[in-house]
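Yeah, one chain of the complex is gone here, protein chain that is, but the others are all in their spots.
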Amino acid sequence: MRGRASRKTIFGFIGPAVVSLALIGIAPLLYAAWTSLQFFNLTRLNQRRFVGLDNYWTVLTDETFWQSMGRTFLLLITSLPLQLALGMGIALVLHRPGLSLLKTLCRLSLVLPMATTYAVVGLLGQVMFNQRFGVMNQLFGGADINWIGDPTNAFIMIVFWDVWQWTPFVALVLLAGLTMVPTEIEEAARLETKSWWTVLRYVQMPFLIPGLVAVLILRTADTLKLFDMVFTLTRGGPGASTEFISLMIQRVGFRAFDQGLASAQAIILLIITIILAQIYIRVFYKEV
Amino acid sequence: MKLKHILTTTALSAVVTSGALADGHGWSLEAAAEPYAGTTVDVVFLLRPGYEAIEAMLPEFEEATGIDINIISHPYENALGEQVRDFVAGGDLDIALIDLVWIGNFAENDWIVPVDQIMADYPDIIDPDLNMDDFFPLVLNAFGGWNDTIYGLPFDNYSGLMFYNTCMLEEAGFDGPPETWQSLMDDYGPALTGDGQYAFALQSKRNETQSADSFARMLWPFGGSFLDDEFRSNLLSAESQAGLQFRQDLMQYMPDGIVAYDHAETVNAFAQGEVAIITEWSAFYSSVVDPDTSRVADCVAIAPEPAGPAGRRPALGGFSLAVASQADADEQAAAWLFIQWATSAANAVEYLERGGVPARMSAYEDPALAETYTFIPALVESWQEGVPEFRPRFAEWPEISEVVQEWGTRIMLGEVTIEEGATEIGDRMEAILESAGYYSGDKPLAQ
Partner (left out) sequence: MTTNRSYLVQIALLALIILVCVFPFYWMVTTSLKTQVVALEAPPVWIFEPTLENYREALIDDGVLQTLINSLIIAVSTTALALVLGVPAAFALARFEFRGKKDLWFWFITNRMVSPIVLALPFFLIARNLDLLDRHITLILIYLTFNLPIVIWIVTDQFRGIPYDLDEAARMEGASQFTIMSRICLPLAMPGVAVSAIFAFIFSWNELMFGLVLTRNEAKTAPAMAVSFMEGYNLPYGKIMATSTLIVIPVLIFALIASKQLVRGLTMGAVK
């Protein structure tokens, strides 16, 4: 019974989206795949030639590529747990009854970081974390911390901004999940146990899983794509301490102009992203 | 009309030296531009004083010629990428803005037209007062020339200069700036560092600043260089290593986090009275002597960069403008008229007064100017002794620069030793040159 519709109807609904996305999205991707098989340096076009899988070999054996990849995953496993923990905390605080005015205000404030232009976050970071005239050192009691010029501190600073910007998103998704729990079930559970953990674990969690999976997928993909904020804040420096994978690809493709190599890097990145997303969905999502 | 007046009076002196007086009459910008009125010329500009100066003067030109100059502003770090994409795609740019390290790249790809060719193709638009000999030869060849062919005319010109804070130096008992790098380290360093103040700051951020302002600046005065005569890495030579070691040692007299300092941070630190000495481009003169942006405006003095064991090797940088080969005939002519006008001897003094730095020798002849613009003597001196290949200018430089930027900062951070870093840069640089065909003899060893 469900979903009995003619092919024509189905196509009428879904066709325009498929066709337009295919037209816009697939052509450049194919072009990138084709480029990745060539020696294709924008400043040496006369040497352009087909080189098979050479670029892939170069990327896979390039230590700096994997260091950059490792750094990206380090960022993911540092900031994502923080975002999840803080987001969950915020969602639970907002889910508690009472104080509705303050809670509304809080929900509105949560929208601010999420909506802030990523490039602006980086610019703001430069102003706030400057060692000399930045407000962060002042707030730390006149500390003299060198944020932008020290490799470890610069990484911490990136984590800070990533957490600042995306924790609210996690919080709102989880809050939406919490509001889906039928009130009567939640109240019944609270009568039985005083432990908020038990309630969370056994009553609320099933409603949070889809949101958590969505957050995992989106945050993983976005961390692998992370570019704007770091570009405006540290440009990958000092040294290579904040050179995440997308910055590296941009550097190879648009600054060293080696489009062939950059395309190979990008395609490997895309494959890794898709594999990760598949794993998340297979493991957590029951059905589509 | 005012324009014409300036043109004829100031141009006279230039004309006399060039001997072009005979056909100096009868040519006017208005008449030459007439067939091209209404043409739009697209050009990339930077957000720097030399460009703002020309933009301010632009209405004069547009009014006289009817040519529209469409300026697309980019920060330096995006300007190369933007232009390369445009030229690769056969885009709209009619003029190329060429940093001296891009010239090999642009010339080898035939993206720009040699000046001689313009002269042959469009004889009517060549100003008889053009006088190419009036440009500082070093500047003209380094910024605009490649393989003995001149493509671009020097437009936004820099030399590295030493800016020093006379008040801080006097207080510490010095009556002048350091003559040599060694003395900067041994005498000025300890005396001027302490209590949140530093003797020196060397802009070293991981972009072209690292390779041009920091890395290369320390190679040359110590006798080092990027490449030897066979185009192999010269970074492991005793001289190059000494220069890089010197940079590392000098860091104790610089602010923390110097690897995050770009020009802006360095100039700010100097302007706030935190740093006593910097080596920066001439173009920063206006901002460090302006009381609105500088607390030390009254204490600024300027000298040529210190000398090393191999002599004075000041940093050299700057931009030329060249006609793009992708432009159509009208656009090429209009583009040339603009370039010729913007770099002309006749406009050089006004350009200087508005904050630009012209490369016309005749512009600096008036001794009164040197009193107002105290950087002039040091600048003129630096342009006599600079090294054109301060950074190699061949097509592969952008790629090599990326390598230098990464490993240069890692050396400074102590993540790798000087030797390891130099080896790494050398290997990667040679790999790039190898694939470009320099070692197989496919390509002449030109830089």
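Note that the chains take the letters A and B in the order they are written out, and that residue 1 is the start of every chain.
Definition applied: a residue touches a chain if its C-beta (ideal position, glycine included) is under 8 Å from a C-beta of that chain, and two chains touch if they have at least 3 such contacts.
As the structure is a prediction and not an experimental result, all values here were calculated from the model.
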item: Touched by the hidden chain, restricted to displayed chains; value: A, B
item: Among A:Leu76, A:Leu175 or A:Ala240, residue touching the chain not depicted; value: A:Leu175
item: Candidate in contact with the missing chain, chosen from A:Val51, A:Leu124 or A:Leu200; value: A:Leu124
item: Sole contact to the chain not displayed, among B:Ala31, B:Leu47 or B:Leu445; value: B:Leu47
item: From A:Val51, A:Val159, A:Ala189 or A:Ala221, residue that would touch the chain that is not displayed; value: A:Ala221
item: Residues in chain A touching the chain absent from view; value: 1-5, 7, 9-10, 12-14, 16-18, 20-21, 24-25, 27-29, 31-32, 35, 90, 93-94, 96-99, 102-103, 105-121, 123-124, 126-128, 132-135, 137-138, 142, 164, 168, 172-173, 175-177, 179-180, 182, 207-211, 213-214, 217-218, 221, 224-225, 227-228, 231-232, 246, 249-250, 253-254, 259, 262-263, 266-267, 269-270, 273-274, 277-278, 281, 285, 288
item: Contact set of chain B toward the excluded chain (per top definition); value: 46-48, 70, 72-78, 85, 89-91, 205, 207, 209, 262-265, 267-268, 272, 283, 287, 292-293, 295
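One rule holds in what follows: only the chains that are shown with their structure count from here on.
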item: Whole-Å gap separating chain A and chain B, where each centre is the average of the chain's CA atoms; value: 40
item: In the complex, chain A residues that touch chain B; value: 41-47, 64, 131-132, 146, 148-151, 154, 234-240, 251, 254-258
item: Touching residues on chain B, where the partner in the complex is chain A; value: 80-81, 84-85, 88, 105, 109, 205-207, 256-261, 269, 274, 395, 398-399, 402, 406, 409-410, 413, 415, 436
